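Missing here: one protein chain of the complex. Every other protein chain is in place.
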Amino acid sequence: MPTPGQKRLLADVKSSLSRAIGEAQIEERDYRRTGCHLEVRLEGTGMRRAARCLKEKGFHLEMVTALDLIEAFELVYTYFNYQDQNLRVLVRVRLAREAKPYSVSEIFPSAIWLEREVYDFFGIRFKEHPNLTRIINPDDADYFPLLKTFGKTKFTAEIDDVLC
Amino acid sequence: MEVKGSAPICLPTRDLRSELKEAPAVVGFVPVQELLNIVRVNSPWFLTFGIACCAIEMMAPSMARFDIMRFGFIPRATPRQSDVMIIAGTIPHKLAPIIKTLYDQMPAPKWVIAMGNCAISGGPFSYDGQYAIVNGADKIVPVDIYIPGCPPRPEGLIQGIIKLQTKITKGIIDANARAEKAARRRKK
Partner (left out) sequence: MLTIKTIDDSNIHQRVYQLNLGPQHPSTHGVMHFILTLDGEVVVACDPHIGYSHRGHEKMAENRTYEQYLPNPTRMDYLSGLIFNYGYCQAVEKLCGIEVPKRAEYIRVITSELNRIASHMIGIMDFVMGLGAITPFVYGWDDREQILDLLEMVCGSRLTYSYGRFGGVRNDITQEFYDGTRRFIDRMRKRLKDYHDLITGNIIFIKRSENVGVLSKETALEYGVTGPTLRGSGVPYDVRKNEPYSAYPEFEFEIPTREEGDCLARYLVRMAELEQSLNIIEQALDRLPPGPIRADVPRFITPPPGEVYFSFESARGAVGFYIVSDGSRIPYRIKVRSPSFSNVFVMSKICPGHFLADVIAIFGSIDVTVPEIDR
């Protein structure tokens, strides 16, 4: 159960996020089932405004990843409050396949490598990123491995449950 | 003079046979080579090239409990001073040219031990849609000894070294056969 301090910070974060982003879906989540306290759904833009707002409240970037939903991409960022209240906020942005989102690396330097990894595996290009190059795959690779159309996935081949 | 530290200098591979052709006749004399093999086999210095999990099980035998240094098996950090290269771990595509470079930098005669399932054939990471790894070290360099296991136990590495000794001396030094004979004598 959230402590009183956590509830106050949650309410504070909710109000400042809705002021910063405007009409976005901000919902509280059950921490015991999903691991995050607050979930924010954005459509297309707004990640940098959310990041600035969360940095003022004492949150720091923990993880950046992407999901390949066949008609769209979804970028997922988690922010955690390391020092006082241990709250986790999950912010997701739904993007079109060819969209180029803005990078948050000026606000959180840890995003420099985390977003490079997303580019390396999904091909999502970030605008205003200091060094958007391959990081884990070979530099001359011409594939983006974690796309659902690459290699062997449920969408490209029959995956036998027993003989995977 | 421009000094750049990055490009490795690779000498072309010369194997023992081509070196022997140009050497004076006494060096090519077979008993001399057999004597040299017996000498070589008692101090095979190995290049520590631990990539992943098997690297820990390659370091563990050099420690106090198993102690492979008593066989003369001393780790060297540079390929220029080593006889044996132990490839321990999975080989991704980015690492394959580096293994070839290191192998070329070792002076002949040299041998390669592939340690662990990943270096033998890709191991638990080899499946139908794998994009990232090379299925085995013998696709890059010629391998002499294969040590299976995920990771192999330190006793497995010691057994592999003993088999390498047998292979290099073509059976003259065979610690396995000696141990089996001693065990049979004890049973009688």
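For reference, chains read A and B in written order, and residue numbers begin at 1 within each chain.
To be clear about the criterion, a contact is a pair of C-beta atoms (placed from the backbone, for glycine too) under 8 Å apart; a residue touches a chain by one contact, two chains touch by 3 or more.
These figures come from a predicted structure and were not determined experimentally.
Shown as candidates are B:L36, B:I133 or B:I173; the residue that touches the absent chain is B:I133.
From the set B:V32, B:A108 or B:C150, the residue in touch with the chain omitted from the display is B:C150, counting the whole complex. For subunit B, the residues touching the absent chain in the complete assembly are 3-6, 48-53, 55-57, 59-60, 63-65, 77, 79, 89-90, 92, 94-95, 98, 102, 124-125, 127-133, 150-151, 153. Seen from subunit A, the chain kept out of the figure touches residues 32-36, 60-63, 65, 67-68, 76, 78, 82-83, 86, 88, 90, 108-110, 112-114, 117, 121, 134-138, 145-146, 148, 151-154, 159, 161, 164.
Please note the rule applied: only the chains that are shown with their structure count from here on.
Those residues of subunit B whose C-beta lies close enough to touch subunit A in the complex are 93-94, 127-132. The residues of subunit A lying in touch with subunit B in their complex are 137-138, 143, 145, 150-153, 157, 164.
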